[in-house]
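For this view, one protein chain was removed and the others were kept in their places.
Labels A and B are assigned to the chains in the order they are written; within every chain, residues are numbered from 1.
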Amino acid sequence: MIASVFYFLSFVSIFFAVMVVVSKNPVHSVLYLILTFFSIAGHYLLLNAQFLALVHIVVYAGAIMVLFLFVIMLLNLNAATEPVKSSLMKFAGAIAGGSLMLVLIAVLSKINSIQPAHEVNTQIGLIKNLGKILFTEYNLPFEVASILFLVAMIGTVILAKKNPHTS
Amino acid sequence: MILSIYNFTLLTDKIHSFLSAHMSEEFVLTTELVLIGLLIVTFVAVLAMVLIYTERKVAAYMQLREGPNRVGIYGTGQVVADVLKLVLKEGITPNGADKLMFNLAPYIVLSTCIMALAPIAFGNGLVLWDLNIGVLYITSITSLGVIGILIAGWSSNNKYSMLGAMRSGAQIVSYELSAGLCIISIVVLAGSMQMSEIVNSQADGWWIFKGHLPVIVAFIIFIIAATAELNRAPFDLAEAESELTAGFHTEYSGMKFAMFFLAEYINMFVLCAMAATLFLGGWMPFHIGHWTTFNNVMDYIPSPLWFLGKTFFIIFIIMWFRWTFPRLRVDQLLDLEWKYLLPISMINLLMIALMNILGWHF
Partner (left out) sequence: MNVVIALTITGILNLFGSIFSYRKITPLLSIIGLTTAIVFNSMYWNTNQSFFNHMMVVDNYAVAFGTVCMVLAACLIIFYNRFMGDNDHHLPEVLSVIVLSVDGAIVMVSYTNLLMLFLGVEILSISFYILAGLKKKDLGSNEAAIKYFLMGAFSTGFLLLGITLIYGATASFDLSVISEYVKLNSTSTNYLLLSGVLLILVGLLFKVAAAPFHFWTPDVYQGAPTIITAFFATVGKIASFGAFYRLFQMCFSPIVNEWSGVIMVVAIITMFIGNITALQQKNLKRMFAYSSIAHAGYMLLALLSHDYLGGNAILFYSIAYGISSMSAFIIIHIIQTQTGTDEAMGFAGLVHKNKTLAMITAISMLSLSGIPLTAGFFGKFYLFSSAIESGYVLLVCLAVINSFIGIYYYFKPVIESYFKDSITDDVIKLKSVETILLIFLSIATILLGIFPGLVPAI
């Protein structure tokens, strides 16, 4: 049961991820991306990490993708404005990506016994356990992440704000 | 405890055991899902009709009119007639529209609203899915409705729709922040995100009474943010009829329009039910200290009635807003959120956390 759900979700997420790249219309790409995020949230649910699943939906589908849609709709991109890439570039890209895929598939096929390397705590994804581990063991990364967000916020203000002297 | 006479877990358990006695496990699951689906559909349909009727009557009384009064008793048949009209009308898809997206958008909006009903505690033991992060679930699912609105506005290929969708998207994304902070402040007090736990934490008094000024502030901000998230007056810039015809659903007609309409009312119910659960104690009856007789009388009122009563009270407040405040400008709207509500609710959240740590609430 769980295995078949897993395979279904994996198929769906890969399929939609491919559609993101393939589809001509950028708005359709964004919508496929949202569906990809949903299927990844489904994977979190399979891992009994309900909190992460919902946060994933809130953050990616609810916030980031909405902003994405905003920008893309305002840009009015369509197939006509897409830059024409030379076939040489496409060929090179296909070879590079294909080699990476080959290496990864070769590696994964060598791992014949997939066993958890350590005892897995299946309750770790629940919000109480997650909160405890974030504020004890991983306290420092949790705090340092705030510096990262602070930098990003200052950066957006610098880049987006008009300079009153020049305009 | 006398509350147990209206405990619906007994009823649901009885149904479950009855079904299990007669069918295999998978069939039980399927039957229960179908039953729940039917219940939800009926509930949604009835709710929408009741809300439309209430809206029209409230509006009428505020403007010293009669409101609908011809069809049926006190005009109750008017709603049925309206619904029939919308169902029978032709649904037009404009030529320049992105066909698939255009037809998909109403379903996305409606299904997100209905999904948000799942963790709401309608009564004692009357919860569809009491998951341990119910509050977060509701906020995350309601935030998805924006995507449907944006798709609707974009795929209509109409500048009014586009502008309306943009406005409503910006508005919803902004006001979600302060609404979220107000919700978190109650989560801090209750110590859980589970709807039933939050309701149980108010057995000895609702948070709005126990939590002093900060909770009252949070309640007020939540109501304002909810009104804005619903795109209702005074925050109805997204469908400001004098500027934008009808906003993102300008091009929609017939049943597809009805679905947006329906979604709006269900959303209103969900957000007001949230407010009722978080601040007004959900299905918990109203108790006063040690007035045992009074408290017992209150306990005899069934819990769903308490819940629906509180929810409709808040819905009434939101309808009242509509005929009281004039519409805001876009810049005023965004200023209100980013410069006033958000900082206030952040400081408020800190106050509540402090209050909770020091144990200053009742």
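In the analysis below, contacts are C-beta pairs under 8 Å (C-beta built on N, C-alpha and C of every residue); 3 or more make two chains touch, one makes a residue touch a chain.
Bear in mind that the values here come from a model prediction, so they are computed numbers and not experimental data.
Although one chain is omitted from the display, it touches the following shown chains in the full assembly: A.
Shown as candidates are A:L46, A:I124 or A:I154; the residue that touches the absent chain is A:I154. For subunit A, the residues touching the absent chain in the complete assembly are 103-104, 107-108, 110-111, 116-118, 136-141, 144-145, 147-148, 150-152, 154-155, 157-159, 161, 163-166.
Throughout what follows, only the chains that are shown with their structure count from here on.
Averaging Cα coordinates per chain places subunit A and subunit B 30 Å apart.
Those residues of subunit B that touch subunit A in the shared complex are 98, 101, 131-133, 136-137, 139-141, 143-144, 146-147, 150-151, 153-154, 162, 165-166, 169-170, 173, 176, 193. Subunit A contributes residues 25, 27-28, 31, 34, 50-51, 54-55, 57-58, 61-63, 65-67, 69-70, 73-74, 126-127 to its touches with subunit B in the complex.
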